[in-house]
Each structure stands twice: as C-alpha cells, then as structure tokens.
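Quick notes on the structure that follows.
For this depiction, one protein chain was excluded, whereas all remaining protein chains were kept in their positions.
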Amino acid sequence: MSRIGVFICHCGENIARTVDCARLAEESGKLPGVMVSVDYKYMCSDPGQNMIKRAIAEHKLDGVVVAACSPHMHEPTFRAAVVQSGMNPYLCEMANIREHCSWVHTDRELATEKAIDLVRVMVEKVKRNQELFPIRVPITKRALVIGGGIAGIQAALDIAAGGHEVILVERQPSVGGNMARLSETFPTLDCSQCILTPRMVEVARDPRITLYTYAEVEEVEGFVGNFKVKIRQKAKSVNADICNGCGDCWNKCPMKKIPSEFDAGLGYRTAIYVPFPQAVPNTPVIDREHCLKFLKDKCGVCAKVCTRGAIDYEMQDEIIEAEVGAIVVATGYDLYGIGKEQPNERWKGYGEYNYDTYKDVINGIQFERLLSASGPTQGEVRRPSDGKVPKSVAFIACVGSRDPEKGIEYCSKICCMYVAKHAMLYKHKVHDGQPYIFYMDIRAGGKNYEEFVRRAVEEDGVLYIRGRVSKIYKDGDQLVVVGADTLSDSQVQIRADLVVLATAMVPHKNAYEFAQKIGIACGSEGFYSEAHPKLRPVETMTAGIYLAGACQAPKDIPDAVAQASAAASKVQLLFSSDELEREPIVAKVNEVTCVHCRNCIRVCPYSAIDDKEIRDRHGNLIRMVAEVNEGMCMGCGTCVAACPSKSVQLAGFNDEQVFAEILALGHE
Amino acid sequence: MIEQIREKAKELLTSGEVKVVIGYENGGMPETTRPVFITSPDEVERLIWNKHCYANLANFFVRKEVASLGKPAIIAKGCDVKAITVLVQESQIKREEIVILGVTCEGVGEPLLSKCPICDVNTPRDYNFLFGKEIAPKNGINKSADVEEFERKSPEERWEFWEEQFSRCIKCYACRQVCPLCYCEVCIADKNQPQWIETSSHTRGNVHWNLIRAWHLSGRCIDCGECERACPVGIPLSLLNRRLAKSVKERFGYEPGYDQEKAPPFTDFKQEDSQEFIR
Amino acid sequence: MSDEEAKVTVQEAEKKSQPVLKTLRPENLSVLIQKGLDLGYKVFAPVKDGELVTFEQISGPGEVFLEGITTRMSPKSVFFPRTEKVFSYRIAKEDIALGDQKDFAPPTIILGCRPCDAASLPIMDRLFRWDYQDRFWNERREATLIVSISCLECDEACFCTSVGLAPDSTEGSDILLTLVSRDQYLAEIMTDKGADFVEKTGLFDQAGADLDKAAATKAVRGKLGQRFDLDKIKPWLDENYEHDFWKEVTRMCIGCGICTYVCPTCHCFDLVDEAHYDGGAKNKNWDACQFAQFTVHASGHNPRPDQVSRHRQRIMHKYKYYPDNLGATLCTGCGRCVRHCPMEVNLIRILNGICELSAGELPAEAPESK
Partner (left out) sequence: MVSDEMETEGKPALSEKEWQPKIIAFVCNWCTYAGADLAGTSRIVYEPHVRVIKLPCTGRIDVSFIIKAFEQGADGVMVSGCHPGDCHYTAGNYHARRRFAGFRDLLEFCGFDMRRVIFSWVSAAEGKKWADLVNEVVGKIRELGPFKEYQNLLAQSAL
C-alpha cells in the first residue's frame, strides 16, 4: 500500500484565487493511498519545503505530489527538498494547478474539480514511480567546431587556450569565412583582414587544434560528452604535406575564367586555386568541376610544373571519424538572393531591382570586394559593367529585411552600419562621388555606432533618403533609382552609376538539413534555435551542442566573437568534470519478451539501441534481442510505442504509470 | 508439378541440405489439406499441391516444434513468400537459412478466396526453386475495391457494422495464432501489468483487441487472409487489413512483402509525410 | 455403489425412469417456440447469420434455423458465458464494497440442440457440481429446458457413435424430438421438467406404438459407423504420456484454441480483474489449454512449454483425466474441432493413430480391457 503525501500550494493568491485549495486538500486526503494532504500559502518557500520534509518523516511517505505551478518551474526545487528527507527525487511529482488551471480558468467550481483530477492523476502516477538514480557517463574532452569563420575561429582558439583538443572543420579551402571578404570594419574602419589573419594563422599553428578545410561534417551520432562524428575530407587533389604553396600551379593553370566565389563573382580564379592570397592553409585545391584533367583527361599542367610532386589526381574523399564531447556550430550566414532564383517559396526576390540583368546592381559583399585591396579591382571602386569609376552610388538598405511581403520579417541588424561604412569608404576613395542611402530607419545601437553614422552624414556628405525604392531602370549608361522620400512625402529619382543593395542576412542555404543531421532545432527562418532566448542564448536544446555567430541570428563581428567565446566557456565548463550526470529517464528492454523485431532499433532518433546476442554458457547463440545504451538514450520513448510486445519501457513514463493516469480520469 | 516438388524435396533431404520440408498433405476432411513436415526422403510422396493448400506455412518458422527440426525448405505460394519477406525484413529468419520451393498459383479455394482475384504474386517474387508455369502478374488490379465500397457507407453505418462484428468475437485469438507475422512470444493481449487489452470478450474489450490486432499488422500484413479464414465467428478481418494496407500505400507509398531491404513504414518517416489531419 | 456411480446418480436424479413418448407435428414447432416465449422463457436457438449458424437468443420462431449438422458454437455459453461478471467491487479509501450478481438464471429454453450438444451438459455437470458448486452453472442448468432434435444427417467430422453416443441419444435432453416421418416428430420426454413444459404447451399428441426412432436414424448411423475404438484409447493414454507420436501428430498445431472454444465440453476459464479507478469486476472468461500463456507460472516457468505438450493435454484431459476423475469421456463427438481447425489437425486422425499404435504395441496375450 502506498503512502502518499499531497501538498497544495496557494501560490499566494495565484492559485487560491481560482482553486478552492482547502477543498482540494480535503478531497485529495480522501484518495486511496494518501496519508496526508495539506495546503499552504507558498509551498516553495522554506517553511513550505520544511512542511514536506517533516511530513515525509512523520508519515513515512513513499511518494509526494506537490500541486502547485508547472513542473518546468519548481520540479527541481521540490525534488531537491524530498532528497533532504532521504526520499528518491523521482518519487516526487508535481500537479500543475497554476499554469494549467488557476491562471486559465475562471469558474471556481470547475477549476477546483479539474485541480482534484490533476492531483488524482499524479497520485496514481507517483504510486507507481520507482526510485531512479542518475546515469554517469564519461566525457570526451575534445570539441568539434563547425565553421571556420570568425566565430568558429574564436571558439576554437578559446577552447584550445583552455587546454583542450579542438577539431575545426571548414567547408571552403581556407578558414576566414565572410569576415575575410570584408574590406574595413565598422565603426573603427580598421582593415578586416589585418585583424583576422593573425587569428587564422594561430588556428593553423596551435598544436591542440586539428584543422580540416575543404571538409564537411557528414554525421553526428551520440550525445553530450560522447558524440561520434564523421567528417568528409573532400579530395583536394593536392598533397598538403608536400605542397609549399609556391603558386606555380595556379599561375600556369589554363582555366583562368572561373568566377571567384570569394570575390562574389566579380573576379576570376583558376581551377587549381587558393581562394585568396592570405588563405590558411595556403595549399591549393583542384576544383574538379572546372579542371580539364577531370573534365576531359587533358592538360595536367599543374602536375608537370609542381616541382615537389604534390599534385595527386587520384586522391579520394576521405571519411574521418572522431569522438568529441561537445560541438560548437558556427556555420555562418548567406545573403538573401535578390534575383528571380530563390531557394524557397516564401522569398520573392526583387525582380524590380534588376539584379540579374544589370551588372551595375550589386550586393554589399560585392561592394566589399570592390573596396578591398585584395579584390578584383585592387581596391579601386570601379563598376563591373565597364570599369568606370562611379560618380554617384545609391545604397539601398533593408533589401529583403523587414519586408514580410518578400518573405523576411526580421531585421538583419548589421546593414545600417555597413551601408554607412560603404558610403563613407566610397567617399574616401572617390572624393567627387556622391553616395545616396535609401533607408527605412537607422538602427545604430552599439558602442560608437551612432557616432559612426553621424560621421558619415556630417563629415562625408552621405545623403540619406528615408524611403523605399520601387524600381531601378537603365537610362543610357546610368541607372535610375525610383523611390519615395517619406520625409518630404515626395517621389525621388536618383541617377546612379552603381547601385549597392544591402541584402538581408539569411541562414546558410542547407541550414535546415544540417540541423537535422546534427540534431538541433531551427526556427521558422532557418536560424538555429537557442535553448532559451534570454537565459541560454548559446546553448541548443540538444545538450552538448552550442551556437556561435550568425548561424543563430544576424550578428555583427563583435557579437559573433562574444558568442563564440561564450560557447567556448560553456564547452570548458562541460569539460571541467570527468563524468556527466544524466537524468535516468531512459528506456530498458525486457529481454525475456523481446522478439528482436528491431522496431525500436529502427526508430531510435539517437541510435541508442542495438542488437544483443544471448548465448548459453557454452557460447551458443540462443536468441537475439534489443539493448538500450543508457548513456545514449535521451528518453523520448519512441521505441516504447513502437514495440509490439511492449518489451521496452521508459523509466519515469512506463506503461503502468501512464495507464494509471488514464484510469485515474476514469472515475465518475 | 507435384512430381517435381517431391523430386526436389527428396533431393534436398537426401543431400542433407535441408532437414525438413514443410508442405501440405491430404486432410481427412473433404477439400482440406494439412501442413506436413517431411524429414525423410522416403516420405516425400505425402506431399501434395492443390487448390486447397490454404495454410500460410511461413507460420511455422518461428515455432520451436518446427525450428528444432533443422534447416527447412518450404512450399510457398506468392502470398506466403511475401510473409517470408516480411519475416526476413523483421529479422525473424535469415533468408539464407531457408529454402523456398515457390509454387505458381492461380488462387486457392472454390470459390476463390477473396485475396486471390487481387493477387499480383501468382508467381512468387522470391524463391530458390520455382514449380509450375510462370504466371505474369496482373496489371491494374485494385486491391482495395472492397474497402472503397465499404467506405461509401456513412460513419454511423460503419460503426454499427463493426460493433456487431466485434461483439461476436470470442477472444480465442485464432486470428493471431494463425498469422505468420504475429510472432511475439508474449502478445500485447497477454500483458496484464498494466492490462493493455481487456481480456473479457465484451464488445468494449473486443473492439480494443480487434483494432490493435489490425494496427499491429499495419504496414506488415501481406493479405494472406489466414486470420479471416480461421476466425470461428466469421469476422471479416481482411477488410480491416486491406484498409490499413491502402492507408500505408497511399500515405507512405509502401507495400509490405515486396522488398526485404526497405524499412517498415512505421519505423521510418519522411519530413513531408501527410499530416492533413493535424491541427 | 461406487463413488463414480453415485455421482452419476446425482446428475440423473430428476430423469424419468422411462421416457414418456409423444408426438409433435413439425408445423407446431414454431408454435411451440412462440409458446415458450409467451410463457416468459428466454429462448436460445440456432440462428443463421451469413455463413454462420450460432445459438442466439431469439424473439420469434422466424429467426430459428434448424438445418445443417451443428452450429458453429455450442450452446454451452448459455450456462457458461464466454465472459461473466462474478462480482463487482468498489474501492473507497480503506474500504472495498462487493456487489453480488443476481437474477442470472431466468427460465430458459434451448431449442434445436443436437444430441451431442445436449449430452455435453450432464458430462460437465460432473465438474461444476463436483467439489465446488458453481452456482452460475448449476442455477442456469436448473432453470433451463433442453429441447433437442435428433440428427438425420452427418458429415465426415461427426463421430458421436465412436464415443458411445448416437445421433438420437437422449442424454442431457429434457425433450428429444426425432423426425420419424414427414409429418411427425417423435418426442421423448425424459424429465419432469420436460413433461411440465409439454403439458403447459398442449401441443403434443399421444404417440402410437408404431413409431420407430431407430429406423429413422438408421441411415445416418450407418454413415457414421465407428471411426475409432474408444476402448483402446484410454489404456494407451495411461501408458504413453511420453511418446514420439505426440510430436508427429501435433506439429502442425498452431495453438489457436479454436478447438476448445467451439467444443461443447471444454470448460476452462480464467478469472481476471477488470479494474477501473475506483472499482471493477472479477470476470470469468473462457480460456484454453492450447494457449502458451495458459500454464505460465508467476515465476515465468511454463510446465507446458510447447504446443506438443499442450495438444497432448487436450487429448489426455478428454480421454484420460476426466474419465479418471469424473467417470466420463469429455467428448461427445460433435466434430466441431475437426471441422473448424484451420490446420486440419483432426482429432479423429489422432485417435485412430492411437488405436493403430495400441494394436501394434499391446502384447498379444494382454487381456482385453472390457
């Protein structure tokens, strides 16, 4: 016979206002197995907790139901309290009579009836609860950082500085990410590459960091402290151990007209290439889609000119398997495509801006490349169509951002600042040029940001026009930008030699698939979801996986770096202990009744269930069954429902408990 | 045809490649056959093949009385082979550990059982040896015509129909025992802590049992019709099975018993699975 | 008088020493049914639903279907329902209240019962009136009148004549009707209960001396013949609990239990609690020795671990244990198990096999068991 205590919280007036707590206590006291039932003003207070602790001793309770707020609020509180009385924490359950009852109902009688039902349900459940004990699993103190942009670099460096091994994986042939493509950075106008490249070099040099460039994370299995990852090292066709980066190969490569991704299509690269001069590592890769050797089995010049024999056309993709304890996701962002081709139905693009048609309508990153000394124009601002120095440039902010009709509601956060920077840098390079900025609002919240924008207007004569651009058309060799000036409530037309669109920051184009692959959640826009928007901004809902940089939301460099360091410190916190305590809400197979249909094995989202052989003492195989690795089981219970013979049970939510809850509602 | 089967059975038993040939012999009642387990080459003459070879012999693989005899060869119609395919898929047997003596089949029973006119495996899809002339699969058959006709009834009529049918159920579980795919050693119906299905054969318990029996075969049932053939009170169980087969085919593009490599549909998912019923 | 004989005598106490013979015109059978209903009896009779003929409670003579050999299910469920509430209970805090069952045995008529089914009832009386008096069975038995009809047809599964019965046996019937000519049933009124009813209906006529029941059922008796020699069965079973024969003849059995559910003499049940939150019922449900779970101990051990042992149990129980314990063969030869077995296990075949083995194995000089 069970000995259950029911403790009913008034939560001040929060519960007592709607639920008749005295009656609830009285009715709960009548339930079979309930030895004591009391109500109190604040059960979570010290006196309230003490009341529970005393009752456990006094009535020799073997189960506690606290009828109060949501278990998401105070379950840890009350479970910790019962532990102090020597009770196993899993013998304490909460009936949610606040969020699910008093706060949402007005009819006192019906709300009280409901509260009685909720208590009855939990009393029946707790009668069948079993003592559970935390599961301890070892932690692999090695981190995986996915993405070699500034966020990934920062996270990797910080974790390594903490004394732990790091694997850094970057898709491109070089680390650096989008920051490496920028010319100068706001609000200080210091050279982006100048501040970034030392860190890139450090990443390559640090013995604790293993760097895989031109590589992608293919598979993530396991759980916090114990992930197993597979990394695909794409064939570089160049042996990095031998290559000294002399450049003979790319200088001699006959395929010279391949649009450079790094230069956002404004410049060219060869088929064997390093994306930019300061690339880390400085080893070229062969782009097999454009290489004559691979396309037609001709050429082979690079192999001929390479004095060290580093070219290896036979090189294959390689799968690298690694065990890591934590993962930092820093996969960055893309830009909203403004042409007709869109990756999804929601995004409509800006056909009216003729980005696809007019060469002189470019986006922000292209303009960065035009400004950059390492860019296609060696830092001279020349427009793509004819190489002329534009005498007037129209910058259009919020292209994509804050435009629900085009599919994006959010603000990309950095555009206000970088259009100001662009206009300013343009003016610094073309002294007689006139920059115009079309904007909706100027959002310059940030240290020295507002001052920076003011400088653009006051010192560099940037003309801000508040309004949206409705269309852009060509007139002669100029572009006519038609827009509204909402301050003067008039129509404006600007003749510009070049138009720069500040397009929205969007999630990486395979962000959703990648999230699925590694087991984290995406918001509706495709940015990765943090565990809590305020209190857990760098963690994901999947324990052991953290976020850094713009993969979580649009961010500027300082924010990305700050988050990366925060993620790194979370990783170090995790690595500060040797073992991890996990909740014992895990599945277990009854090997007597299991018939090895393998349903559970197939459905387990964590691959936590495996085949097990049962052998007799002579070693002969008798039968096969399924077995749960409780270190990997996350306790979803999908296997339990999939088992036809009910041979898998989930601790804390076993069938007997659930049925008892249903039956508790069967009373009349 | 039976001569060739007997010859092959003899050969397999003599060489020791198999220890038992699971087949049919003449029954004692008219128009019946009985499963037979031939372990000696001298007994192969007992094997027969005719229109009354109803039983799905795949049922016997998982039975210890038969498994203990050693490696089996089995005489199997196309529909029986589908059951074998599912058993392999669900790791109950290893394909290489059995020998399938496939028989082409134009249908069993007089008149034909309801599964036969909608059969597209007159020639088994998997076998080690085939007996009988190959029969090309029929094209364009509607496997759920009876389901669609029944669905034209109103919900009230449907409820009334099944309530009456299920009220007759005597909970003998013959449907389960005769099913080659009901291989659980302890069935959910036998679980009493907690009591999953009320064991009493009142209509409420009967409804639960019959829904769950059908449900546990959803995406697995290969429509051999053995449950319906066995049911002593004549509940049209195949109609339920076919409804679920239709559901699985329409929703998940899956038909059980055709491909042992595929993941069974209820252990698999697609992000774009239909969810028109979810708010 | 031996104990066994004493038991039999108790069962048959109300039986008339000599049956009273009367006649009934076939067209009056419907009138008889209506009379029964009018007199307030619950009437059960064979009813046809599609292919299926089963005993159902009827509300008018038009529903009755008297053709065919046997019904799918036997009428045992009138006395021993497949599910029966033994008592109900309600739980309050530290208190349980039991609810007794009442009025479960109203006056009832079973009409159109075959002699094999009627004969099953006195056989089962021996059990239900043995050490424990099963009031549900006994009170219903007392309240129920059995009006049987002799068989004039049989099929290959019928074997009443091989277990000491006949297509016109009167065992268990209060009234047995035999169609002796196109327009006349011979009514053998076997009990006072039967006589009372006959009197109440006023539909029966005095029978002439010329009515020959044996002649009417001669053809079917001939067809039935002797399928096996019952006398050889038990002696062989007494000696051969362990025998390879069991494996050979039962290997095709899948343990579906249909044989036990359709059987008029199988009577195993399981008592289960059907609980809801604050109460429930103790239900008595049919169970079957053919089920793997039937004999599983709480420890998990199963003394009948395979279908061979379960099937052997069924035959042993019917032809050895029941005769040993209660003095009657627990089988009336209705043939339902043979007819409805999905795997054609065929009890007649097994019993025949035993007879063959028995002939071969018994030493030639062994004394005849008779």
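Per-chain residue numbering starts at 1, and chain names A, B and C are given in the order in which the chains are listed.
Just so we're on the same page, a contact is a pair of C-beta atoms (placed from the backbone, for glycine too) under 8 Å apart; a residue touches a chain by one contact, two chains touch by 3 or more.
Computed from a predicted structure; not experimentally measured.
Among C:34, C:88 or C:313, the one in contact with the hidden chain is C:88. When the whole complex is considered, the residue among A:189, A:204, A:411 or A:662 that touches the unshown chain is A:662.
If you put the hidden chain back, the residue from A:10, A:114, A:234 or A:555 that touches it is A:114. If you put the missing chain back, the residues of subunit B touching it would be 147, 150-151, 153-163, 167, 188, 196-198, 200-204, 207-208, 211-212, 214-215, 218-219, 240, 243-244, 246-248, 251-252, 265-271, 273-275, 277-279. Interface residues of subunit A facing the missing partner chain: 70-72, 96, 98-101, 103-107, 110-111, 113-114, 117-118, 121, 512, 516, 519, 521-522, 541-542, 585, 603, 605-606, 634-638, 640-642, 650, 653, 655, 658-659, 661-663, 665-666, 668.
By our rule, only the chains that are shown with their structure count from here on.
Ranking B-C and A-B by contacting C-beta pairs places B-C first. Of all chains, the one whose Cα centroid sits at the greatest distance from that of subunit B is A. Taking each chain's centre as the average of its CA atoms, subunit A and subunit C sit 72 Å apart. With centres defined as mean CA coordinates, subunit C is found 33 Å away from subunit B.
The set of subunit A residues touching two or more other chains is empty. Among the residues of subunit C, those touching two or more other chains are numbered 275.
Considering their complex, residues 516, 593, 595-599, 602-603, 624, 642, 644-647, 655-656, 659-660 of subunit A touch subunit B. Those residues of subunit C lying in contact with subunit B across their complex are 49-52, 54, 72-73, 82-83, 155-157, 247, 250-252, 254-258, 260-262, 270, 272, 274-275, 283, 285-286, 288, 291-293, 306-308, 338-340, 342-346, 348-349. Subunit C meets subunit A in the complex at residues 91-94, 275-278, 300.
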